[in-house]
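With one protein chain removed, the remaining protein chains of the complex are shown where they sit.
As written, the chain order gives the labels A, B and C, with residue 1 at the start of each chain.
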Amino acid sequence: MVVILKRDPDKAQVESLMHWLESKGIDVHTTVGKNQTILGLVGDTIHLDIDLIKALDIVEAVRRVQEPYKNANRKFHPQDTVVKVGNTQVGGGNLTLIAGPCSVESEEQIVEIAKAVKASGATMLRGGAFKPRTSPYSFQGMRAEGIRLLGIAKEITGLPIVTEVMDISQLPLFENVDVIQVGARNMQNFELLKELGKMKKPVLLKRGLSATYEEWLMSAEYIMAGGNEDIILCERGIRTFETYTRNTLDVAAIPVLKNLSHLPIIIDPSHSAGRSALVEPLSCAAVAAGADGLIIEVHNDPPHALCDGPQSIRPEVFEGLTKKMAIIADTVKKVYAK
Amino acid sequence: MVVILKRDPDKAQVESLMHWLESKGIDVHTTVGKNQTILGLVGDTIHLDIDLIKALDIVEAVRRVQEPYKNANRKFHPQDTVVKVGNTQVGGGNLTLIAGPCSVESEEQIVEIAKAVKASGATMLRGGAFKPRTSPYSFQGMRAEGIRLLGIAKEITGLPIVTEVMDISQLPLFENVDVIQVGARNMQNFELLKELGKMKKPVLLKRGLSATYEEWLMSAEYIMAGGNEDIILCERGIRTFETYTRNTLDVAAIPVLKNLSHLPIIIDPSHSAGRSALVEPLSCAAVAAGADGLIIEVHNDPPHALCDGPQSIRPEVFEGLTKKMAIIADTVKKVYAK
Amino acid sequence: MVVILKRDPDKAQVESLMHWLESKGIDVHTTVGKNQTILGLVGDTIHLDIDLIKALDIVEAVRRVQEPYKNANRKFHPQDTVVKVGNTQVGGGNLTLIAGPCSVESEEQIVEIAKAVKASGATMLRGGAFKPRTSPYSFQGMRAEGIRLLGIAKEITGLPIVTEVMDISQLPLFENVDVIQVGARNMQNFELLKELGKMKKPVLLKRGLSATYEEWLMSAEYIMAGGNEDIILCERGIRTFETYTRNTLDVAAIPVLKNLSHLPIIIDPSHSAGRSALVEPLSCAAVAAGADGLIIEVHNDPPHALCDGPQSIRPEVFEGLTKKMAIIADTVKKVYAK
Partner (left out) sequence: MVVILKRDPDKAQVESLMHWLESKGIDVHTTVGKNQTILGLVGDTIHLDIDLIKALDIVEAVRRVQEPYKNANRKFHPQDTVVKVGNTQVGGGNLTLIAGPCSVESEEQIVEIAKAVKASGATMLRGGAFKPRTSPYSFQGMRAEGIRLLGIAKEITGLPIVTEVMDISQLPLFENVDVIQVGARNMQNFELLKELGKMKKPVLLKRGLSATYEEWLMSAEYIMAGGNEDIILCERGIRTFETYTRNTLDVAAIPVLKNLSHLPIIIDPSHSAGRSALVEPLSCAAVAAGADGLIIEVHNDPPHALCDGPQSIRPEVFEGLTKKMAIIADTVKKVYAK
């Protein structure tokens, strides 16, 4: 951490800051310039409250030099984390394809789609039971019943299931769920993150609509600090000034996060674009850029889906997609085993 | 709602769409042009799922014409909503000044600040008990104990209290709280919003970091649809490309929201800027633009505050501020009664 | 175009609007609802000034239904435009790799790099002569002399050259230049665009830092309206709230623009990321998503480059990249002929 002092700072205050820092086990190196003085802080600065220092009268600015996350940091954990889900592995050179409908609508629907996507090469089933909808008047999901139906589809197809939690109180219903999804709007629901940290179940952590890489990794850190290290990051598009697409897929997040962290990262091309015609090109881009997997909305009857219709693709389109993914995976040396 | 069909749409599908719309009680008016056909939908389109229509093969685009919110819409509720809190009123031509520390730290601290801000002209006390912090290693608030201490300050000063809830499970602790705050990161925590809709307590609903006006009002609509109409909107800065300030205060939100909705709107100049030197100019701007109030972080000892130090101002600065606000309030015909 | 009228509009004003529209050759279809009246405008609305209509007292909102560009619109020009540059072709199923240094620094430097990138598979040479720099104190390019040196490199290697123009007055120097580049900061320098419309030389039009797809295509339309149809679009990253990367590559721009327009689109992975380590993954993503080409900064000695060092890659890295691109191009059925 680097602390830049204002011109002619009060000497007593500077000394008091130095003592406080040293009491926290931090070494301070001072660089005196004509217009300002720079303090170089060396040691374990992760627990220093940067805002406290910024608030001092003598301080002009504080710049972090070290990342504020530790468990999620590749520097302290150079090997890729591989998250085991049922018989599949996410990360570590594997390509994982997760597919399924936006919402679970009925037993027939979810079982039929589960069979179809399994046959096409999906290795995990997604499906919304609790649905975060912008409008209180839109369909809110089948909730507990939706999770029960996902369980039936899992039993029939053997596909592990991933579904979204929206509140701590729903967690008891997730016993049979293989991967708990945290949606973009809950990425900084810190109470929920802490609760997930106590569980022994993989978490698929979506990036918030306007979350920086660092904030995203800090949310992973919340879960990891609690003891749960099985986290799959998921980029799903960020909010920008462009409104033609629902969100803007930040494809650079893949190599950047792989560099900053050891956690696997997958892409949601369906929500990124909000348009079914863009699912394939964005999937190609993501896998080519090194993504560990994709989570794709597939519906047997998109125009009648109860939500998110415009971005779902049909099973037959998904099948064509998996074939293309297999080829690109090969190019970038990923293992894609149905 | 306006539905734009693709060129040469399948006639059977168009008819099927028309029938479906008519079955929902919607009148459809068709405009046929050389390059496209436009359907004008007239009736109560609020309950139509726009995504379902967008998903149809024959549809190129759908444009809303009517706002998707009803309870929060000024068109259906022309009079200003006035929210009563203790002896004060928020909205309806009043200027409300809410002040207090970022976090409750001790009984002495909160009581002392409460007395100071009351003396300077605050009519409500703020103070964080549950603190949403980006890092799991930062101070997380005094939680239940913090709410208890706020209660003591309320008893001593008579000031109603406003404090933030972070999870449904915390709500039972809020019995003695006068206004429940929903933070920016929870603006789309829909389960929490539904729960607040069932309560009989005013809610201070902060705008999400990257929430549009419409999404913000839809979150208000979630609460109102449950029966709780006492909502105070709070603009606290949005996320933009500019990083010099913590957020960018969207001052236009004041007149825009006043036009779209009948709900009162206040401004948080402390979080908008993240710099104490900007609190006064932004407060002046907000009141001049017609804000119904301000919520300001005031600390008796900013450099030692346990969080958000850089943006807190001292009680004596707050006192000068209230005097300036009184003059500007007068100019824009607001009533500011300490 | 759809015009939404306010509730209870003045009848005389509505009629006057209708007459005006009809005088412009527009057919108007009216849909009367309880809360609003919608006018469906059919005909050639491209020349209607949307702002004039919005300004009327009786109008609540105006929604475009048709794109405001015609020459650049795929609807009116279904075949891909193929831009011929020397012996190469940009678009139409070809993959074009343009490479070279950020700035031309000396004859030795540009000739050496030109030879190296040609040997590795580049089919065009880039190099900055006029350099748009944020700071007046940074190196501003070799200017006319830089263009002369590019000409020497072209003569020796046979590679066509692309370089940026910053002002109309520089155009006479571009006679020997094969593709004139318009930088992101000049995308809406309308006077320059008009001038380029009169030329008979391909233009590489970079997307502005915060330009929407529509604005970008409108800038292409400016050039095309003047008679020059040889435009290559170039996505180079947009400005978002994320500051870890220099810009955010909007990879979805590739399939979206291919759908909206017939113009070829290439990607600049160097400026998108601003980090050399990200050039390869972003190049892979771009080609996999269907880009017609890449424009990459390659430097023989990055740490001593006079500008944009952090994002340049070395010739040997570029060579590895071209091999990977050839494989991905094959997967997505592009022809990459060195």
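In the analysis below, a residue touches a chain if its C-beta (ideal position, glycine included) is under 8 Å from a C-beta of that chain, and two chains touch if they have at least 3 such contacts.
The structure presented is a predicted model; accordingly, all values stated were derived computationally and were not measured.
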item	value
Contact with the hidden chain (one of B:Leu41, B:Ile223, B:Ile238 or B:Ile266)	B:Ile238
Candidates B:Gly25, B:Gly158, B:Pro281 or B:Gly320 - the one touching the absent chain	B:Pro281
Of C:Arg7, C:Lys54, C:Lys323 or C:Lys338, the one touching the omitted chain in the full complex	C:Lys54
Among C:Asn87, C:Ser106 or C:Ser138, residue touching the chain not depicted	C:Ser138
Contact footprint on chain B, counting only the chain that is left out	210, 212-214, 238, 240-245, 248-252, 254-256, 259, 272-273, 277-278, 281-282, 284-290, 324, 327-328, 331-332
Interface with the undisplayed chain - residues on chain C	46-47, 49, 51-52, 54-57, 68, 130, 132-140, 166-170, 185-186, 188-192, 194, 209-210, 215, 218, 221-222, 225, 239, 276, 302-310, 312
Positions on chain A where the hidden chain makes contact	2, 4, 27, 29-36, 38, 40, 42-43, 61, 63, 65-66, 75, 210, 239-241, 243
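Here, only the chains that are shown with their structure count from here on.
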item	value
Most central chain, Cα average position	A
Numbering shared by both copies at the chain C-chain B contact, with half separating same from different	same
Chain A and chain C: spacing of chain centres that average the CA atoms, whole Å	31
For chain A paired with chain B, centre-to-centre distance based on mean C-alpha positions, whole Å	27
Centroid distance [mean C-alpha coordinates] between chain C and chain B, Å	39
Two or more partner chains touched - positions in chain B	210, 239
